[in-house]
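Submitted below is the structure of interest, expressed as C-alpha cells.
In this view, the complex is presented without one of its protein chains, the others remaining in place.
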Amino acid sequence: MRRSTIIVMAVVFGLFILSWIFRSTSLASVQEHYIMGGLKVTFSAFLTLAILSFLYKDNPFYKFAEHLFVGISAAFWMSMGFWTTIVGNLIPRLSRSLSEFFQVPYQPGSYNFVYFIPVILGIMLLMRLSSKYGWFARWPLAFIVGTFAGLNFVRYLRSDFIEQVSATFVPLLVGWQGVGHFISNFSLSASGQFVAIVGNWVIFLGVICGIIYFFFSKEHKGAFGAASRVGIWILMITFGASFGYTVMGRISLLVGRITFLFRDWLNLIS
Amino acid sequence: MRRQIPLALVFIFGVFMIFQYFVPHESSEWIYEFLLDWIYIIGIFALALGIWSLIRVSITKIKARKANWGYPIITLMGLFLMILFGFTGYRNGSLGFHFMTAEGLSNPMFRNFFDYILIPIQSTMFALLAFFIASAAYRAFRARNVLASLLLVAALVVMLRFNPYLGPIGPYVADAASWLLNVPNLAAKRAIIIGIGLGMVATALKIILGIERGYMGKG
Amino acid sequence: MNIFDRMMSLDRRWVFLFLAVVCVITYIVDFQIPIRVENEVKTVHEFIDTLKPDEIVFIAIDYDPNALAELHPMCYAVMEHCFRKNLKVIITALSQNGPGMAEQAIFDIADSVKMDREYNGVHYKGREIRNGIDYAFLGYKPYFQLVILGMGQNFRLPFPTDYYGTPLDSLPIMQGVQNYDQVSCVIAIEAGNIADAWIAYGQGRFYFPLALGLTGVMGADYYPYLNSGQVFGLMAGLYGAAQYEELADNPGLAKDGMRIQVYAHLVIIFFILIGNIGYFMSRSEKKRQGR
Partner (left out) sequence: MKYKSLVILLFIFCAFTLSAAQEDAAPVDTMQVDSIPPPAPVSMLTAKDGENDHGHSITLRWELSADDGAGQNSVLSYDVFRWVPFFMDTLHSIRDSLDVAEGAVAEKLREQRDQAIAMIPQVHKSYPEQGEWRKIGTALSGQASFNDVGVKERESRDYMADHTDYYYRVDAVTADSTVRAASEVVGPVRSFGQLFNTGRIPVFVAVLVFGLLTIFFVVRAKKGAELYVRPLAGIEAVDDAIGRATEMGKPILYVLGLGTAADIGTIASFTILGRVAKRVAEYQTKLIVPCYDPIVMTVAQETVKAAFLDAGRPDDYYEDIVYFVTQSQFAYVAAVNGTMLRELPATNMYMGVFYAESLILAETGALAGSIQIAGTDQVAQLPFFIVACDYTLIGEELYAASAYLGREPILLGSLKAQDYAKAAVIILAALGLLAASLDWTAFINLFSVTS
C-alpha cells in the first residue's frame, strides 16, 4: 500500500470514530441505546459518502460499499423469498409437519398435490449443476418462457396495440360550429379551440409518422422517407422533453441525501 | 428429445395461456393462478443457483489473487451474515429457525442491516442520477445536426418551464413546455408503444411456435 | 487546445462538483428567489385573501405520507394564510392516512401563528389557534363519495363528532353551520381519485366554489375542469405551492425546494450552453483555419 493511501484511510477512520463519539453523546439524552444509535447514523453517512466518492473516481471506499451492498442485498432477497414463498406459500400446502415446524397454519385442500409439480421443476432446475443431467433444467425454463409468452401475447396485443390504436381516434375539428364561429372566437390561448385542433392534428400525424419510422421492410425514400424523417424528429423532441422533465425528480433525490447528511448526520440545520 | 420436449412445453403452455385469456370460467382461472404460483416457487430454486454462482465467482476471484481480490471477501461476509440474521431469531428466549414473530422480524439485526446499510446505499446510488443527468446533458446536448438540436431545444424549454428569471417570455416558455409534454410527447410515445406492442407480440408468437429458440441451448 | 476546445471537453467532475456545491449552498443558505405566479394559483389566493374575518374555509386534506413532500407545503401555505386572516377552518381527511397528515399540519401551523409576523406589508399579531373555535378537525370516514354527499346535507351526518370525539354541536365554530352552504369555499388537497369525487359529488351537486391542490403529475389532467369553471383555482406540485407562498409573502418549504430546483436546473443549462458555445466557436475556428 502506498503511503498516501494509508494516510487517507487513517483520516477517514479517525473521522468515523469522531463522528461516532459526537453522535452518541448528542443522542445520549434521547435514546437508550445511544452508542448503537451513533454507530448506525455514522455508518449510514460513511456509506453515503463512499458511494458519492465514486463521482470522483473508483476507490477503495466505493469498492467496499459496493461489495458489501451486493452480498447483503443478495442475502436479503434470498431470506425474503424463502420465508414468503417457500414457507408462506408452498409448505402450508404440502406438509403438515413442516408447517408445524415453521409455525405456519397448514392449509389442506384437495388440489394441493399440484404444488409438487413446481418443486419437481425446481429440482430439475438445480440439475443444471450436474454436467450429465443438466439438460433437464430446460423443462422448467420452457415452462416459464412458454407461460409468459402466451400471457404477454394477448395482454400486449390488447394494451399496446388495440387500445393504443383506438386512442388515436380523435376528431380533427374540436367543437366545430362552422367557420364563422371558428374565426370570431379565434384565440391562441392554451385552452382555445385553435390550439386544441392543432394538438389533435399533431397527435394524429405524429403517431402516423412515428409508425412509418419503424417500417423495416420498405426503403425510407421519397414521401415515405419524408414522413419517417418527421417521425424521428417528433421522437427526438419527445426524448428531449422527457429528459428535461425528469431533471426535477432527480434533483429531489439528491436533496434527500443532502438532508440526510446535513440534518440527520451533521445536525447542521433543524 | 432434449430439445423437443422443452419446445413442446413452450408451445403447450403458450397456447394454453392465450386461450385462458378468453375463458372467464372458474376452472380456467384456477389453472392460471396455479401456474403463476408455480413460477414464484421455481424462482426461489433458481435463486439458489444464483447465490451459488455469486459464491463461486467470489471464491474464484479470491483464489486467483488478481487485483482487488480482497473485496469479494466482504461480499461473502455480508452474504453469510445477512443469511444468518435472515434465517435465525429468538422466540420465547431461544435461538432458532424463525423469521417473523408477533412483534415483527425475529432478528432485529436483519432490520438494522436493511435500514442502515441497504437503504442509505440504495438511495445514494439513486441520487447519483442527479449528477449523471447533468453530465449527460453537458456531454450530449450539442447542436451538431437537426436531430441533436431538436433534442437540445426541447430539453431546454422544459427545463426552463418554471424559471423565474425569464421576464416577459416566462409564461410563453411555460406554455410551450406543457404543450411539448402533452402533445408531441403523447404522439411519439403512442407510436413507440404500438411498435413495441407489435414487436412483443411477434416475438411471443415466434417463441410459442418454436421459430425463435435462441434462448434454448443445444445438444 | 484553445479555450473553446476546453469548454467542449470539460472533465465531467467539474459538472459534478459545481452541481453539488450549488445544491448544498442553495439548501443551506436561506435566500429568496422570485416565483412567477400563474393565474390559476392567483385566483385561489385572491379568493381567500378577500374573505372577511370569521368566514369559513373548508380544507380537505386527502393525501398519504407518500405525497407529503409535494402536498404538505401547499397545505401549510393555505392553512397559515387562513389563520392569519382570522378565517375559520373546517378540516377533513378522507384518505386513510390523512388524519396524521392533517394533525401534523394543524399543530405546526398553530405553532407558527403564535409568532408576530408581517406579510405583504401587513402586520399580523401572533395568536393562539384553538380547536373548536378557530378550527374544527372532523377526521376520517371511509367511503369518501358518501361522506362528500352526506356533508352536502349536514356535516353531522357523516361526522356526528369531530376527530377527538366532541359532538359537533358543542363546538362554537359549528354553531349555525349545517353544510357547504355556510362555507365560503372548499380547498381540496389531493393525491388521488378523491379529487374526482370532490368535483363530481361535491361541486357538481352542491355548487360550492372548489379549488384543487394536486401533485405535479396529476396537474395536467385537471386543467379541463378549470376551463369549464368547475374549479376556480388549481395548484399543482411543489411549483404550485411555491406560487401560493409567493403570493402570501410567506416563504416556506415549497420555495426552499424550488430554490434548489431552479438553481440546479440553471447549472445544467449553464453547462449545456458552455458546451455549445465551445462547439460552435471551435468549429468556426477550424473552418477559418481550413480556409
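By letter and in written order, the chains are A, B and C; residue numbering begins at 1 in each of them.
Going forward, contacts are C-beta pairs under 8 Å (C-beta built on N, C-alpha and C of every residue); 3 or more make two chains touch, one makes a residue touch a chain.
Computed from a predicted structure; not experimentally measured.
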Of C:D30, C:D111 or C:D169, which one is in contact with the hidden chain? C:D169
Missing-chain contact, candidates A:F22, A:F182, A:F214 or A:F262, resolves to A:F214
For the chain not shown, which residue from C:G98, C:P158, C:G237 or C:P251 touches it across the whole complex? C:P158
Among B:L54, B:I83, B:M159 or B:V183, which residue is in touch with the absent chain? B:L54
Going by the touch rule given at the top, which residues of chain A touch the chain that is not shown? 51, 54, 57-58, 62-63, 65-66, 69-71, 73-74, 76-77, 108, 125, 128, 137-138, 141, 144-145, 148-149, 151-154, 156-158, 161-163, 165-166, 168-173, 204, 207-208, 211-212, 214-220, 235-236, 238-240, 242-243, 246
By the contact definition given up top, give the residues of chain C that touch the hidden chain. 12, 141-143, 145-147, 149-150, 153-154, 156-158, 160-161, 165, 167, 169-170, 175, 178, 201
Given the full complex, what residues of chain B touch the hidden partner chain? 18, 21-26, 28-29, 39, 42-43, 46-51, 53-54, 56-57, 60, 67-68, 118, 121-122, 125-126, 128-129, 132-133, 135-137, 139-141, 151, 189, 192-196, 198-207, 209, 211-212, 214-219
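Going forward, only the chains that are shown with their structure count from here on.
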Chain at maximum distance from chain B, centres defined as averaged CA atoms: C
By C-alpha centroids, what is the most central chain here? A
Separation of the C-alpha centres, chain B versus chain C, in whole Å, is 33
Quick check: what residues of chain B touch more than one other chain, meaning two or more? 130-131, 133, 137, 152, 155-156, 159, 178, 181-182
Of all residues in chain C, the ones touching two or more other chains: 16, 23, 261, 264-265, 268
Which part of chain C faces chain A closely enough to touch in the complex? 13, 16, 23-24, 27-28, 69, 216, 223, 227, 257, 260-261, 264-265, 268
Going by the contact rule at the top, pick out the chain B residues touching chain A in the complex. 2-3, 5-7, 9-18, 20-22, 30, 34-35, 37-52, 54, 68, 71-72, 74-83, 85-87, 97-100, 110, 112-131, 133, 137, 146-148, 150-159, 175, 177-198, 200-201, 204-205, 207-208, 215-217, 219
Could you pull out which chain C residues touch chain B in their complex? 8, 10, 12, 15-16, 19-20, 23, 33-36, 38, 220, 239, 258, 261-262, 264-269, 271-272, 274-276, 279-280
